[in-house]
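Here it is, the structure, as structure tokens.
The complex appears here minus one protein chain, its other protein chains still in place.
Labels for the chains are A and B, by order of writing; each one numbers its residues from 1.
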Amino acid sequence: MAKIELQEVGLRYENNDVLSNFSIEVEENEFLTLLGPSGCGKSTTLNLISGLLEPSYGEILIDGQVVNGVAPRHRQVAMVFQDYALYPHMNVFENLSFPLKAQKLGDQIIRSRVEDVCQTLGMAELTDRFPSDLSGGQRQRVALGRALVRDPRAFLMDEPLSNLDARLRVAMRAELKRLHNQVRTTIVYVTHDQAEAMTLSDRVAVLWDGKLQQIGTPREVYERPANQFVAGFVGGLGINLVPCTVESTGGDHFLSQGSFRIPISDRLAKKIETQSGREVAVGIRPEHIVVVEQEETGTQGVIEVLEYLGPETLVHLRVGTVPLIAKAPAHANWDIDTKVNFRIDKSRACIFSGKDERLIAVGIE
Amino acid sequence: MFPYVLILPASALVFAVALYPMFYAFHLSLHESALMVTGEFVGFENYWRLISDPASWWNMTASLIFVAGSVFLAVGLGLALALLLNQRIAFRTTFRTGILVPWVVSQVVAAMVWRWLLNADYGPVSMALLDLGLPRLDPLGDPRFAMAALILTNVWRSVAFPMILLLAALQGIPENLYRAARVDGVSWFTTLTRVTIPMLRPTLLVCVIVLTLSDFNIVALPLVLTGGGPLDSTDLISLRLYREAFTYFNMDTASAIAIILFFVNVLLTFAYLASMRGRR
């Protein structure tokens, strides 16, 4: 299994930077996810690795060899497409054997390899069917099978689960994970679904606007987002971003916006000042805000909207001019327009620079 | 590089068999030439000769009458047929197939068929006229009726084209528009003139322009049906071009007419493209 490197790769198209100065190393047998909103360049990256696109600059290496200019068919990578790209005029067997035929393998070998893959994926009885007769999940399986059958150096997967309905997606997600554990191979996986990225990956690379924003383990990306964009994109409920000013009265420092005030230490105030001046954004995830109705501690806010989601309830609060979303247990049952107290888990709050939205610190002390 | 290789054969074909000959025709039209020999350069003389010749003005007029009559009738009847066929009715496909048959046969066959049908001595039309107490009539031999017969034959042959396009367009009109009109209590006639026809306008335009182009350049049908006669009553400009070239071998005059026809076509095509652009 192969190691894939992109060195300072970029793609310009009609004077737009689709991808700029992108460097990444995918380790052998690693499951790496490219995460980002549509149009961020993640599928482009995949096409660059597969050779369907050529970069405007930079080098792409597979197993230490530069593959720029090498045709897709000679790169020995397999790809799974969002729409599966099953050949509609071929049945499952023919679909699976198509890449093997390209290698001019004998019929015997082709048959046994296709049958092996069908066994692995549990679709031995489907071989005579045509794609139009398959369910979404079965098509997905065939698409995976067509990639597996080749024994490629790496798998490239372009939003392979996004055409499935929600429940099937979760099931296939688990299956993919199991498959990766089983065959242990390099996978570059593209998705816009942060939950997929978090659950599947060894590492996640977050892309936006053709640029790499952050790369790290799911935990790193979630807990220490490199900037506001990553913070908002990762984590199912997003993040509350509160623009604040550092205020100092006497020896005390606060992050404040109107009646929203959080005291901070000397040290943090200094750190902010050197990196960002006075303007910052405080990022607090909804799951790190606890509404404490009874006690008189914490900050006070007004409940504006309650969204009952089943497993939990989202509480839309307002503190002065600041809107905040908090996650509360499903049984939470407050009235609209009532005042409640809430507590912020300050150790997990993030502080972003007001200048360039980069992370300054995690945890308010 | 690759896409250029792919389009090369098509480009070569179109250049060699369409564009280059057209340049050559322009070249010919500026020279005095007979049959195979290109003579000396005469500038626009061939054009002047045509313009000062009353016969060519009649050719143009005849073409205009023919085109206007054919297109108006074909589109009008095509619309009527499309509206009829757009109803839920038994054997709808059978009717459609039957009406489409004349569209499939060649112009030569259409001309032959109508020559025989309109035959004054042995044809059923002649008999029908007699049965109605009208005098025996030879439409193809009578300068007063030959143009009408030509137009009739052409409409018979081409009416299915606007019909099929309009039928497709009708089926593309959202059913909800009609539901809304019915709920609003609009009469069917008002629905037709205020909803259906405005929605069909782009397609009607396409029909008009495509038919105008093809009718303007028509040769086979008039050549076999009337041969331009009697007494030049159906001598269309396209027919004149054909005759100048391949009966009299006046290649210079023929080329000049060809260039004139070409520009008429260009104008019509631009009108067509402009109307398509307006549609988007």
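In the analysis below, a residue touches a chain if its C-beta (ideal position, glycine included) is under 8 Å from a C-beta of that chain, and two chains touch if they have at least 3 such contacts.
Assume contacts and distances are computed from a predicted model.
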| item | value |
| --- | --- |
| Chain not present in the shown complex, as UniProt names it (candidates "NAD(P) transhydrogenase subunit beta", "Metallophosphatase", "Maltose/maltodextrin transport system permease protein MalG" or "Sarcosine oxidase subunit delta") | "Maltose/maltodextrin transport system permease protein MalG" |
| Omitted chain - touching chains that are shown | A, B |
| Of B:Val42, B:Ile65 or B:Leu84, the residue in touch with the unshown chain | B:Leu84 |
| Touch with the omitted chain, as defined above, among A:Pro72, A:Gly137, A:Gly298 or A:Pro323 | A:Pro72 |
| Absent chain, residues of chain B that touch it | 2-4, 6-7, 9-11, 13-22, 24-25, 28, 36, 81, 84-85, 87, 89-91, 94-95, 97-102, 104-109, 112-117, 119, 121-124, 126-127, 130, 156, 161, 164-165, 168, 203, 206-207, 210, 213, 216-217, 219-220, 223-224, 238, 241-242, 245-246, 251, 254-255, 257-259, 261-262, 264-266, 269, 272-273, 276 |
| Sites on chain A contacted by the missing partner chain, in the whole complex | 47, 50-52, 71-73, 75, 77-79, 81-83, 85, 87-89, 98-99, 102-103, 146, 150, 156 |
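In this section, only the chains that are shown with their structure count from here on.
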| item | value |
| --- | --- |
| Between chain B and chain A, distance of the C-alpha-averaged centres to the nearest whole Å | 61 |
